[in-house]
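Note that this complex is displayed minus one protein chain, with the remaining chains in position.
Chain naming follows the written order as A and B, and within any one chain the residues start at number 1.
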Amino acid sequence: MTNSAILQIDHLKMHFKTQAGYVRSVDDVSLSLPHNTNLGLVGESGCGKTTLMKALLKILPPTCHHRGGSITFDGTDITDYSYKQMQAIRWNKISMISQSAMNALDPAYRIGEQIVETIRIHRRSVNKKAAWDHAAAYFEMVGINPDRLKDYPHQFSGGMKQRAVIAMAMVLEPDIIIADEPTTALDVVIQAQILERLKLLQEKYRGSMIIVTHDISVVAQTCSLVAVMYGGKLMEVGPVNQVLKSPNHPYAMGLKNAFPSLLGEKKSLISIPGSPPDLIHPPTGCRFVERCPFETDKCRVQVPEMQPVDSSWTACHRLSEAEALRQEAEDENIWLKKETA
Amino acid sequence: MIEENYAVRAVNLEKHFPVSSGGFFNRNQQVVKAVDGVSLEISKAETLGLAGESGCGKTTTSKLLLNLYPLTGGKAYCNGVDISTLKGKDLKSFRRNAQMIFQDPYESLNPRFNVRVTLEEPLIIHKMGDEAERHQRIISIMNEVGLKPAEQFLERFPHELSGGQRQRVAIARALILEPDFLIADEPVSMLDLSIRAGILKLLQKLIEKKQIAGLCVSHDLSLLRYLCKRTAIMYLGRIVETGPTESLIQKRYHPYTEALLDAVPHPDPDKKYCLDKIKGEIPSASNIPEGCRFSSRCFKAMEICFHQPPRPVVVDENHWVECHLYMSNRS
Partner (left out) sequence: MNAVSEFFSVIRKDKVGMIGMILFSFFLIIALAAPYIAPFDPVEMQFNELGKLERLTPPNSTYLFGTTSMGRDIFSQVVMGSRVAILVGVISAVCVVFIGTNIGLIAGYYGGKVDNAIMRIVDIIYGIPFLPFALILVAVMGPGIINIIIAIVLITWRNTARIIRSQVLSIKQRMFVEAARISGASNFRIMYKYIAPNVMPLSLVYVALSMGYGIMTEASLSFLGYGDPTLPSWGKILFECYSSQAMFIAWWWMIPPGLAILLLVLSGFLVGRSYEEIANPRLKER
């Protein structure tokens, strides 16, 4: 991992304190994001992907404790930055399009005013006229007529609001844009329109983007790198082509099996039996062990380290057998055995 | 009563909601045509898919079929009985026969009822069995939906269950009355990918085993492909194409079907979606375009499409389309 990364996360641990103990939502996660790259962060609900993103922006509640590791942004260690110190970076350098972004618009103000406000808070020197023109340029870029800057949020449809929020997140030209489930609430056609915009924008602006989602097809269509997260840890990180087509980690193989295909041949859908681990008392070894059809005794006791293979990194004890396991994983019975066991 | 081959049949279902708009002095009554002439049939042990964008009227259609709203036009039959005429006792027995599974298992279960109470409620409402029999039924349905061992789940509240388990409870609640007709409204879209397949298979298995007529409402065609043999595509309150799911996907007769299929993002990074075949967003149901209702967004629209609404045309066995493209050569 080189210095060219805009964002470097090292062995980060973010744990939520509860009465029952610490919830290990983000547990020893290392990740580096190069300049001008789209990274997809995939995982099921509760796997810690949103916590990880909020940790970057320092918008976690006080019950979440930093218990090790570091975050380096653009060469500066921001691990111990306070909420206040982060103000200079938040939105300006790292912005976020949140899951419920459509509700992030204030219904009492014109959308244009809200975008201009955002610009003027961070760039004091910019006058109102220039800020408005800037906003108009971005509106055009996300595919909305700039005249509609004068509209109120309720005059926009869901897809347009989402695009307006994307414009708002990009308007300061940040180095990193985090999009948390940017299309989950939208229909296929509108989803495709939004994904198209995100990709176009990324090509025009040499920033990086992290797309957090549970939908691997969204990642496949917009990202070049993908990180698969499970139970607070990363399972596999690598180029989209590698990880989604020939995954090395059994969890990633399971995800690939579970995805219904629309155009290809109709294979039987295979779900991963069981449910995600309890993050207060996680398994001692690999987090995926309870649901993994290929578990060994070693998996139960020892936490697998991230190891490189080809161009990707995988945390699995049976990485060397990945080729064979991939074949086996296509068989439904392998997974069913685990369910009945 | 007419001879009935289908468990559920709808003929020209219509639901128009009046809305008043305009200023205080200038009131003009507008009509939102949420459902505007929907006809469909479902046989026993069959699941029909109903797909379309949000706002196309698919949820309203399913609620009409459950007799939750009064119809403004058309007829709906369940086992040959016109459901809009049902009252009192007959209505109650229809309720027993027609059940629904909702999209969000977090919302559809009462947070104050544990699993046992949730499942016992329908039985108490319909006065089925004594306490011991009810208990027996609850245990057996829980085993059927895969909540095993049942005893371990009986006393749990919804917040103590995972999303998949909640949806299984919701399925158990719908099936415990042994209905003839089951509507599933986006049954897995709130669930994690890794467990979706399990729920889908469970639904499929139970619908076939119990000889239920199923209707699965979803915006996700790839999902319907796995659950339903036949699918109807809905656009702005009307069904524009109905046919076997597989041929619907392969042959893509209607331009809207084609556009929908092309917009679905693919999990393979090398295969790109395509957006060229559809423009803009779905128009409002209170302002439906003249002629063919898809004409304003259609990439194959012809002159006639803007003036005259198309009639359904049979294009294949069990497959019909409402589009002018096919009206001239086959009719």
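Assume contacts are C-beta pairs under 8 Å (C-beta built on N, C-alpha and C of every residue); 3 or more make two chains touch, one makes a residue touch a chain.
Computed from a predicted structure; not experimentally measured.
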| item | value |
| --- | --- |
| Chains in view that touch the one left out, judged over the entire complex | B |
| Absent-chain contact - pick from B:N79, B:S108, B:S218 or B:T245 | B:S108 |
| Touch criterion as defined above, residue of B:Q99, B:S194 or B:S218 at the omitted chain | B:Q99 |
| Touching residue (missing chain; options B:K33, B:R134, B:R173 or B:K201) | B:R173 |
| Hidden partner chain, residues of chain B it touches | 66, 68, 92, 95-96, 98-100, 102, 104, 106-112, 121-122, 125-126, 159, 170, 173, 177 |
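Everything that follows uses one rule, which is that only the chains that are shown with their structure count from here on.
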| item | value |
| --- | --- |
| Where chain A and chain B are represented by their mean Cα positions, the distance between them in whole Å | 32 |
| Chain A residues within the chain B interface of the complex | 44-45, 157, 159-160, 187-193, 195-196, 214-218, 220-221, 240-241, 244-245, 254-264, 266, 269-273, 275-276 |
| Chain A-facing residues of chain B, complex | 53-54, 162-165, 192-201, 219-223, 225-226, 246, 249, 259-261, 263-273, 275, 278, 281 |
